[in-house]
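One protein chain omitted, others in place.
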């Protein structure tokens, strides 16, 4: 469920970038799918779990197609509600970080690699979206993107190793990633820039 | 044969983009190889069939090198014949869609995943080429690129599952992808754009 929800909200962000970039319906569907499925496909390829679930299970494809069509038809609603878009991106990040860390743990990875893989799963979809759309990936712009993702994935990996109950593994991580990310963007937090660059 | 021919024609398109971008001979060879081999390497990585054939079989490397040198030396001929370039790209798309779907079927994938994988194989090389050359991938510009690819790959997968004779599996798919794509570009077909984007 975590990954299906994450797929949908990431696909919506990809579709919105496509619509604003004046892509047509099919370009929008392609970018929505690449964004929605990107993180999970990268996760599965890094774990050797091929062919990736994202390409073989109907529900992920349907989620991407639905997201693409919804964004294509009703994008004015989204573009007026920048906050909704921000929330969706943060939600997708949170869902995929936690899911990626859990899948990596199930595949037998240790805590630190699993946390890394969770972070990569979370930020992967956005990187695919931005590279395809020829933009500098949002994760590089900093402003607290990779750090909340890594924190949430690390919590998930750690709590999973300790064998804690599922809500205690998942809920705090989701809250931290989502809340940290939303606060960072809302308040325009920018972490340490390098000094002395012109 | 399908993939060798597809590799060659895609490599030529990569080489032409390189030559026009004022790359030197070796940059041209690198972009030609990445474009020619990209779709197949992505296909093999998604299927877990590593190391990818494109890196281990001489004939694919020779095809890429040949395409790079030909385009480098005789590019004026190509650039005058825009139609030839268009035809090559459409031919590569058609060949790789069909080949990708067949390889995926052989690897045991079901019809829908095999169709998707065929589409990805077809559009992969062009995506690699355009991302490396720092352009928005042509598949995102829409104008009927991913849809013919998916249609051809879907036909191939379906006909292969039904156990039809090879010509009936391959020929209609090649014709549909190639013809649809050429018609779409020649006539400037543009599918539904989103309404209300400034």
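The first chain written gets the first letter, and so on, giving A and B; residue counts start at 1 in each chain.
Simple rule for what comes next: a residue touches a chain if its C-beta (ideal position, glycine included) is under 8 Å from a C-beta of that chain, and two chains touch if they have at least 3 such contacts.
Just so you know, these numbers come straight off a predicted model, no measurement behind them.
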So which of A:17, A:95, A:109 or A:153 would be touching the chain we can't see?
-> A:109
Considering the whole complex rather than only what is displayed, give the residues of chain B touching the chain that is not shown.
-> 18-31, 41, 45, 48, 50-52, 55-56, 58, 61, 72-73, 75-76, 131-134
Positions on chain A contacted by the hidden chain, ascending | 45-48, 104, 107, 109-110, 112-113, 116-117, 120, 123, 127, 131, 134-137, 139-147, 190-194, 196-197
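As a convention for this text, only the chains that are shown with their structure count from here on.
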Compute the rotation angle for the C-alpha superposition of chain A onto chain B, expressed as a multiple of 5 degrees.
-> 120
Centre distance in Å when chain A and chain B are each reduced to the mean of their C-alpha atoms | 28
